[in-house]
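Here the complex is missing one protein chain, while the rest keep their positions.
Chain naming follows the written order as A and B, and within any one chain the residues start at number 1.
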Amino acid sequence: MIDFSTIQFVDIIEFIGTFAFAISGIRLASAKKFDLFGAFVVGLVTAVGGATLRDLLFGVIPFWMDNSIYLWCTLFALVFVMIFHNYLIHLHNTFFAFDSIGLALFVVVGAEKALNLGFDPWVAVAMGTITGSVGGVIRDVLINEIPLIFRKEIYALACVIGGIVFVTLCKYTTLNLVIIEITSATVVIIVRYLAVKYQLSLPILKGEHKKKLPH
Amino acid sequence: MIDFSTIQFVDIIEFIGTFAFAISGIRLASAKKFDLFGAFVVGLVTAVGGATLRDLLFGVIPFWMDNSIYLWCTLFALVFVMIFHNYLIHLHNTFFAFDSIGLALFVVVGAEKALNLGFDPWVAVAMGTITGSVGGVIRDVLINEIPLIFRKEIYALACVIGGIVFVTLCKYTTLNLVIIEITSATVVIIVRYLAVKYQLSLPILKGEHKKKLPH
Partner (left out) sequence: MIDFSTIQFVDIIEFIGTFAFAISGIRLASAKKFDLFGAFVVGLVTAVGGATLRDLLFGVIPFWMDNSIYLWCTLFALVFVMIFHNYLIHLHNTFFAFDSIGLALFVVVGAEKALNLGFDPWVAVAMGTITGSVGGVIRDVLINEIPLIFRKEIYALACVIGGIVFVTLCKYTTLNLVIIEITSATVVIIVRYLAVKYQLSLPILKGEHKKKLPH
């Protein structure tokens, strides 16, 4: 279904996404004074954590155990941060673009893998979201912060919407898979871009003015 | 072994338990100013996290991937909290009852699944405890608090005792499975109720008056 030239292109996208996710983990680890190994691990977990949980839930061997490219990509991100740490701030927009591209790919890959394994469409949406967002959640747990995704952005909603578009197009259209992939990925990128540009966010759940909560 | 009417009843109990666990996650997420999606995720993880880890340890596909009811139940809990947030405090006893019923069911289901898969009785007790308590632990990690279960309640001990009762009755009696299930579940509920009523708690481990601990 996917010819050789597409695989090549997807590989490049995946490398960009892994790199961008790893950079985000490494920068946050650096802000917490992690040593080089700690920064490497946080970067790696940010990049592969979501897809690893997805594969564990599917009962398959995690994808990264087949190919050392993800480790090398994270190492490259680490060296990149070490060399250019004073200039990273100027690359903000580039990283944002890379990160969004990576997110879009991860969502599509996660949802597609679920459908290929015969799971229901709603599982595919959940797996797309898990693939795209759980790496960042584990990253935030490791640096001992409340996961950003739960409070600040509609990051996760972009995953959910992209996943819904993907499974809907797969189920109700006869479009070529590559076109479906590109469309869904574009939706993820646009939703995320609009959310950040217009500072859209989900409403915060109203509190109870109550200190002690039951278990 | 279980006839249709029992399945129906168990389903209702499971819905109540999932709902109560989700509510507990959503309320704590709300106290931390999580947005709606964050509250939903924390609610879902609280409800299905324990059983998910159990299924991963068993090497089987997590139960919730077969049925979207757990997502709907969590969504219902979220809407419930949004609508009734000012009245939740008055429902304290109801939630406590629901939560205990859910806990009891989760412990029994977890222990039973382990025995059905041929594991040793002590693994069944461990799996009942994991099913009942790990959701709350993940919830507390996500909201960046020390897990409540490790400090304040004998929540976990109720799981352990209920699990021991379950495997003992299964192994040494010829009682009908449904009776064993109800008995064990009742034990969990009673232990938890007595612990809360009489503020029973396990002793705290004595410290060492020592700041720096070795790794």
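Here is the rule we use: contacts are C-beta pairs under 8 Å (C-beta built on N, C-alpha and C of every residue); 3 or more make two chains touch, one makes a residue touch a chain.
Small disclaimer: the values here were computed from a predicted structure and weren't measured.
Set against the missing chain, the residues A:I61, A:I179 or A:L200 yield one that touches it, A:I61. Across B:A22, B:A156 or B:V196, the residue that sits in touch with the chain not pictured is B:A156.
Only one of B:A31, B:V123 or B:I190 touches the chain withheld from this view, namely B:V123. Note that of A:L117, A:I143 or A:I204, the residue touching the chain absent from this view is A:I143. Residues of chain B that touch the chain left out of the display are 56-59, 119-120, 122-123, 126, 137, 141, 144-147, 149-152, 154, 156-157, 201-208, 210, 213-215. Contact between chain A and the absent chain runs through residues 24, 26-39, 41-42, 52, 56, 59-62, 65, 68, 71, 78, 81-82, 85-86, 88-89, 92, 95-96, 99, 136, 141-144, 148-149, 152-153, 155.
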